[in-house]
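Notes to accompany the following structure.
Only one protein chain is missing; all other protein chains are in place.
Labels for the chains are A, B and C, by order of writing; each one numbers its residues from 1.
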């Protein structure tokens, strides 16, 4: 048992800190800290900076031009980047599509698509969820039928909750290629150019007024058969690979730590009865409790990470971290909202006329209430907490733990 | 809308207070306040005092010698009696058997058994639960088979969780008289003299060291057929009548109010950092929160009571009150335990040798930790909170609310 | 003891519920949310015609209600429909203060208000006062016949639409004393008064109000100099009863939508409400609804009693509704899943109304602390 980082890990952390200090644009960090909306240009710029450093594809094997960081290194990055208010790396191409291509794609697909992810030439989005399917991906309906010539799939259907789809030129989709097969079978993994005729992106405005997700509609969209990844009807295997792969960051420790720092900052600025709110015993109790929970969860995350770094596969523990991680982050969002008091009420939204004027924000708290509502998604998307709890109980009671 | 008692109700409350002040023996009240174990003699004495006043059978119709109080009067009694630390009236004969006899018993049965309940000649206990049946009464197995002469039932089987069965000379039981009938059918309601050969009572010691409940075993016990209540194989109907009848006191408002008063008293006596614990903001917050919950629940109880007094049948609301009432009482037990600090640790139990010596109790808190554990039963017995939640959801989603 | 509505209040409830059901559906309301005024004058006038504003005032004041239970009935319905029109600010707060303290001239505005022809706002809270309503930094200094007001008022709801503002200012005493706070009724076009407006997350609009050498006269003062606090506290108590009732109504809608969703939406061929985990959590929401309803009844029923008991009951209700409201809003969203995250779904707005009510006139913790103090006293 040893709770401290090794010398190498400490050196790596210093390197990360120095990089962030030097290369992360100050205006960008300020925007992230204040909860402002990042533009596509912002995100592209940050990706380019990281790519120049060789740190964009952190988990890719070196053979594909990745940094091949281990789980501890990735954890260190996550915590430091969040503390420095760096934008999050957009994960769809880098973290979600790439591992599938690297494991199941053809040489041609790897050679063509992977470099374009690094350069930003392609912006990918994910086409998994469908209306009415919820967390149950296997029941999806979007169909892809090969044309008579055998050169193209004809895709029809609808995807939803497509994050940042408005910026994307490419989408990777799960589509049904065999209607007669049982639920999980008959699904294929297809890459679709969003400029193809018949693809339509419609915005979904979330309850906090942001345009973050979209519906993507397919009407007789022609997709070259070369864009099939792996074998036809094996898409479910590839999707599952993704779901069990790469879950060490699932707890959001870095974001929660940065969020808690922000809560304390707001509560030192806000007065309650003429004294800083942070000295109020009831508010302090809420802060302390979530801080103690976070201290424990950080260690849980490190325990999984150290297991993963040693080659163990995080299974159940990842589900547990997902649930607890979302609860903690949501609690921190709630504290930020509470801390801001009356000034949590103002609201800027593109949807409301004339609401883009600067809002009063004497605490520099940012849109804390909007973020509170936005982050209700943490326990819903990506396998809801109910799904996770079901998995935990089922696995535990069928023999494990 | 009017939240105050009427003049008649206020007058009744004064009468109750005066009675308690005058007639409740001081030593008995002290014993109840300190959480001491009441003997059978204590309970018999209190019943006699109440019977002399005509207040023992509070909900019985006047024709049977009852006080025929309405729901509001019974609520007033409950709150005042708890505040005065009166013993609870033992409910098995008075509140549980009597209504069944009054509604479904023969004239002979009524004439014989009811007066004996009032005088205390019979001490009744309840034989419903069986091992392995949990809250699912319909699956019971204790059998009663008529002998060839048709004069007696021969009873075999086992009952459990029989409260105060060690004091009882009579038990009313649900028994299976038809093995081939479907679950709820084939059950009969039988009165059994516990002095009959073949009846054996075995104590169950609860986790707080108390002997409160028992197992009752029946081996070839002969019960005269005259002791069948109502019709054979209709016992389930009578049992259900009891379960839906008389649930206005289910919230335990009186006990919770008295318990909260005790918590505050302890927390004023106990010092924390040299100041009364009640001034500690974290402890005060816990007390305030449960007090606010209790204020609301009292009004919920009064709302149901006023509905019941007007002839409405409390259905769903009773289940809701049962759940919330048990949560609040258990929280109050938890607060009492916390408040007592180190002095919550000592323990007196008949089961432990030499542990009957006086315990140190500088706060006069009584056995608060033992009570905390004992009252875990509130959410388990009498239809667990899980059963109640199931009922609430099912009824609401099948059309109500 | 009697928990039935009077016949008049039952009628009020029925007609208001019917009106809002017909005139205030999700699409209409969401269009109002997106509009540049953040409110609909049609709806405002409709409510006035229905007598809703009058129901918030006593007969003496020109209305036909004004008791705690009248507020509760009206605001529960407004909350149920997620109404964003400024009934609380114009009528309960500013209007109520005029009714409490105004001279005949000032009170003459009430008739216009009740008829729907006047918008008002209370400019009281300040950037550093949070929920402490004795903290008034804004000053009122008398120079000859002039009373010169200087200061800044924070998040003044309905300030843009308001024709007149009730402004608090300190004429004497230290910053958090009750004594010394005066109230003034000031037309919004008075020189030196500027209003910088913005939208609110849960609907409606507010503004930062700056008072820069605003000149008032004795005739602008509501009640006696330095003696505004008692009425202010009373009207904030009424506002909290109204907010609690509104939140209760919104919670009812959230629970009803959730019930509907649980019964309709299927997974694995069964309505998801038949899955036990959701069913049990749903039943907990119903239990907290009963608690919340009782807390509103307690607070409404004590609004006319003496100050300590009134304030204790109000704080108990605001705290309980704060806790239960958060639970209901979060659980309703969670049980719905993704659909509840979208702006256009009714629950999105309803959930925001519930949660953001915690940011007006004291949040859950503020009222917890207040209840503790009032209980110790």
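The rule is short, and it goes like this: contacts are C-beta pairs under 8 Å (C-beta built on N, C-alpha and C of every residue); 3 or more make two chains touch, one makes a residue touch a chain.
In this text the structure is predicted, and so the values were computed from the model without any measurement.
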| item | value |
| --- | --- |
| Chains on display which the left-out chain touches in the complete complex | A, B, C |
| Listed residues B:126, B:142 or B:280, member touching the removed chain | B:280 |
| Residue in contact with the excluded chain [from A:39, A:169 or A:299] | A:299 |
| Contact footprint on chain A, counting only the chain that is left out | 1-6, 9, 72, 279, 281, 284-285, 288-289, 291-293, 295-300, 302-303, 306-307, 316-317, 320, 323-324, 386, 388-390, 392-394, 396-397, 401 |
| Interface residues of chain B (partner: the chain not displayed) | 129, 134-136, 160-161, 204-209, 270-274, 277, 280, 282-283, 286, 330, 334, 337-338, 341-349, 351-355, 357, 359-360, 362, 369-370, 372-373, 376-377, 379-381, 384-386, 389 |
| Footprint left on chain C by the chain that the document does not show | 275-280 |
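What we mean here is this: only the chains that are shown with their structure count from here on.
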| item | value |
| --- | --- |
| Geometric centre distance via CA averages, chain C-chain A, whole Å | 38 |
| Interchain centroid distance [CA atoms averaged], chain B/chain C, Å | 44 |
| Two or more partner chains touched - positions in chain C | 368-369 |
| Touching two or more other chains - residue numbers and ranges from chain B | 281, 285 |
